[in-house]
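Only a single protein chain was left out; the remaining protein chains are all shown in position.
Showing subunit A:
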Amino acid sequence: MKFQPVIGLEVHAQLKTGSKIFCGCSTTFGSEPNSQTCPVCLGLPGALPVLNKKVVEFAIRAGLATNCTIAHHSVFARKNYFYPDLPKGYQISQFEDPICRKGWLDIQLEGQGPKRIGITRIHMEEDAGKLVHGDVPGLENGSGVDLNRACTPLLEIVSEPDLRSSDEAVAYLKQLHRIVTWLGICDGNMEEGSFRCDANVSVMPVGSDTLGTRAEIKNVNSFKFVKQAIEYEIQRQIDLIEDGGSVVQETRLFDPNSGATRSMRSKEEAHDYRYFPDPDLVPLVISADWVQRAQKELPELPEHRQQRFITEMGLSEYDAEVITASHELADYFEECVAFHHNAKAVSNWLMGEVTRALNDSGTSIAACPVIPRQLAELIKLIDSGAISGKIAKTVFEEMWKNGGDPKSIVEKQGLAQVSDSGAIEAVIDEIIAANAAQVEEFRGGKEKVFGFFVGQVMKASKGKANPAVVNELLLAKLKG
């Protein structure tokens, strides 16, 4: 029997606010355990939560960018369960009346048309604290609880079970990741857990329209692991069914070391959360005006910009996708192109030298020491024939290290391209005189030796000779 996987994803995106969702504690990552806590986020008796307005604004932004309807009326609810990282014994979340509903995203796999993936809902909630095991003196036989993360704002973004393969799941996840980072509402850092994903996976016989029983895989924190975890889980369920067994609905944990998922017994009993409206938080009413304002403030979205770069600027599909990986990169690109209208060359430089230099030094594009105007001028120098592409890389390195405009670097270091045929001829004559044997070889039909001559001439001119002129003159002289 052939099986069809059915996948839905629940993404938790931590919002980039300065303070927590219901109190004024800082959300900074990596501080001393429990140093960012107060009566509200510790769940001390009598403490009352007050909603951070920015969380609502970010949720509206996320909803609009994913084509959701923004609820006029929404309510916070308590999700009740016991766990050591949850100080109140309940998590404040949203249940029946989430802030966003019924949206969608388009994904595109290589060589296929776009596919629309439904978004069931987006809701706001608070994160739990963190449990620490081992490695800390005094915790050998226990677990440590750090509540700095407790009450940090999250958006939970729930997809419809529209995904049919691990590749589609990853494409959806990447698209969503690009959107929330693009909107500036989430830093997208998966290692620090700012963007994490639970996957609901089931399989059904091809042609069937009855969904199989699903397993929920918890907290998979990289694109690679999502792919691995889903593929493992699909195969596990198929094997199970083919061996005459059946899938049980359960929570499973992905183990990156083994690439396998395993049952989490601790979560077995916890599925009756007894949600009810939180009496401490009043209902949220979002006016049409508010939504309209948010819509106006929404930046041009990555997909739209990607399309524009293809149709208006002539970039390839691939280049446009890379350049729109982040808002900052796309901005940098457009600024360069405004100074010098050679989009293709700008994107090549961004994807090549610039990306390499950024990666090597761990710098973000926003902090790039070479500003767009300077990069544009550098490319202009190449396009006008003032310097060669090779020399341009030297100039770029100099700009990166010591700053300065490309023109003045070229002048100061005497790097301008030599196109003057008299000067080049003189060099060629010397090289030909000094390499009589190779000249004979060339004239005897071994045309490969030509490359040797070009290399020698370029070397003698320290890379400054105009390659086109060199080729032409050299060929003429060698053929004699």
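What we mean here is this: a residue touches a chain if its C-beta (ideal position, glycine included) is under 8 Å from a C-beta of that chain, and two chains touch if they have at least 3 such contacts; residues count from 1.
Simple rule for what comes next: contacts and distances are computed from a predicted model.
Visitor: When you check the chain that is not on display against UniProt, which of "Alpha-ketoacid dehydrogenase subunit beta", "Aspartyl/glutamyl-tRNA(Asn/Gln) amidotransferase subunit C", "Phosphate ABC transporter ATP-binding protein" or "Phosphonate transport system permease protein" does it turn out to be?
Guide: "Aspartyl/glutamyl-tRNA(Asn/Gln) amidotransferase subunit C"
Visitor: Looking at A:50, A:211 or A:298, which makes contact with the chain not pictured?
Guide: A:50
Visitor: Could you tell which one of A:113, A:138, A:207 or A:244 touches the chain left off the display?
Guide: Only one of A:113, A:138, A:207 or A:244 touches the chain omitted from view, namely A:138.
Visitor: Tell me where the left-out chain touches subunit A, residue by residue.
Guide: The list for subunit A reads 17-19, 23-26, 32-39, 42, 50-56, 75, 80, 82, 84, 97, 131-133, 136-139, 141-147, 253, 264, 266, 272, 274, 277, 279, 281-285.
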